[in-house]
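Starting off with a structure, shown below.
One protein chain omitted, others in place.
Our next item is chain A:
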Amino acid sequence: MTYEMVIGLETHVELSTKTKIFCGCTTQFGGAPNTHCCPVCTGQPGSLPVLNKSVIEYAATAGLALNCGINTQSVMARKHYVYPDLPKAYQISQYEQPLCEGGWVELSGGRRINLTRIHIEEDAGKLVHQGGAVFIDYNRGGVPLIEIVSEPDFRSAEECTEYLEKLQTILRAVGVSDCRMQEGSMRCDVNISLRPKGETKFGVRAEIKNLNSFTSVAAAIAHEFDRQEELLSAGGAVEQETRHFDADTGETSSLRGKENADDYRYFPEPDIVPVIIPEDVLQRLRDGLPELPDAKRERYISALGVPEADARLLTKYRKVSEYFEAASEGCESPKTAATFMVTQMFSLIPTEAERENWSPAVSAAQLNELVKLLEGGKLSRNIAKRVFSQMLETGKPATDFISEEDMAGFDAGALNELCLRAVAENSKSVDDYRTGKEKAIKALVGAVMRESRGRANAIEAEELLKKIIAG
């Protein structure tokens, strides 16, 4: 029997507000342990939470960007569980009336992953294991989170990682989170069950908690699929349980079964009045939404003539698309700046984090200048390419690397002369070409390019060479 996997994701994303959700402490990552906290976020007796308004606005913005309905009134609730990193023994979250409901994320194949809800809540502190002892650091306690709950719409690990990347791109584009999985500002729980292909009912699911990288998500799903498949194929049953994924072994193991499942004893938080978003605030947030990555990509392709693959790359990171738009400003063909970036810059900036931060040696204005020189016919494509790599190496402007000769231009007469010379001086290649070795023409083009010090247009040169040889 072949099985299909059914997956739903719960994704926790830290919001990048300056201060915590219920007090004025900073949300800055790092900091000496227990220096970013106060009576409220350490749950001192008698302390009271005050809901940070910008958390509501950030979360509603996320909801709008993900096509959710925003509830103008929502309710905070207490979720109870006992763990040392949770100083009040309850997490202030939302339960029955979340801030956002519905919504979807569209995958590249056009398939929509539906969202159930998005709610706001506080993060917990962190346990630090050191020299056999356990310490608690409450700096992260009270950092605002949104939990994005999807419907069980995924059918493969690839869909899950694409969805997560998509979330990352969108939430970064609207500026509500930096979504850094390695810093824990984006984390994911996977709910996965199997069912025979063609079956419409859901199987029993396992929940894998706290995955903190795309590779872990994919690996955990792969392992869990194998485990459940083996169980079911042998006539066994999957138990509803919570499982832990060990990134070192690539395996999942049981944390607790259904009978030990937490009873969170949710009830409305009496210390916080209902969360109201007035319609005018909602309208302001709607109006303030930037162009979203999908729309931007479509525009790059259809209006700017950028190839799809390039458009995908350029719209993945907010700062990259901002850079591209500045670099191509006022150019005849915005595609030119895109080509420079994709072919020459990305290889120098290989990591996700660097791309996200996008601070290349060459400013957008400098690239813009170069593109305009190229478009003005002052430079050939080849010279521009060489100049750009020199710019990237040094951070200096284009004019530093362009000689008078480079700027001299290269007219048809000069090209004709060089081609004639190349044919005369490379008789072997000419013969090869004549006897059907098509590739031999490349050697002749190479000679012309060398002689012209890159100023010649290779395509024009090739055409002219063929004409000359053909007589």
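In the analysis below, contacts are C-beta pairs under 8 Å (C-beta built on N, C-alpha and C of every residue); 3 or more make two chains touch, one makes a residue touch a chain; residues count from 1.
We take it that contacts and distances are computed from a predicted model.
Colleague: Have a look at "Glutamyl-tRNA(Gln) amidotransferase subunit A", "Teichoic acid D-alanyltransferase", "Carbohydrate ABC transporter substrate-binding protein (CUT1 family)" or "Ech hydrogenase subunit C" and point out the UniProt protein name belonging to the hidden chain.
Modeller: "Glutamyl-tRNA(Gln) amidotransferase subunit A"
Colleague: Would you mind spotting which of A:E158, A:D271, A:E291 or A:D400 touches the chain that isn't drawn?
Modeller: Result: among the candidates, A:D271 touches the missing chain.
Colleague: Which of these touches the unseen chain: A:I56, A:V75 or A:I136?
Modeller: If we include the chain that is not displayed, A:I136 is the one touching it.
Colleague: Among A:A89, A:V128 or A:L420, which one is in touch with the chain left out?
Modeller: Touching the chain that is not displayed is residue A:A89.
Colleague: In the full complex, which of A:G46, A:G198, A:G235 or A:P278 touches the chain missing from this view?
Modeller: Touching the chain that is not displayed is residue A:G46.
Colleague: Across the whole complex, list the residues on chain A that are touched by the chain not included here.
Modeller: Counting over the whole complex, chain A touches the hidden chain at residues 39, 42-51, 78, 80, 82, 84, 87-90, 136, 263, 265-267, 270-273.
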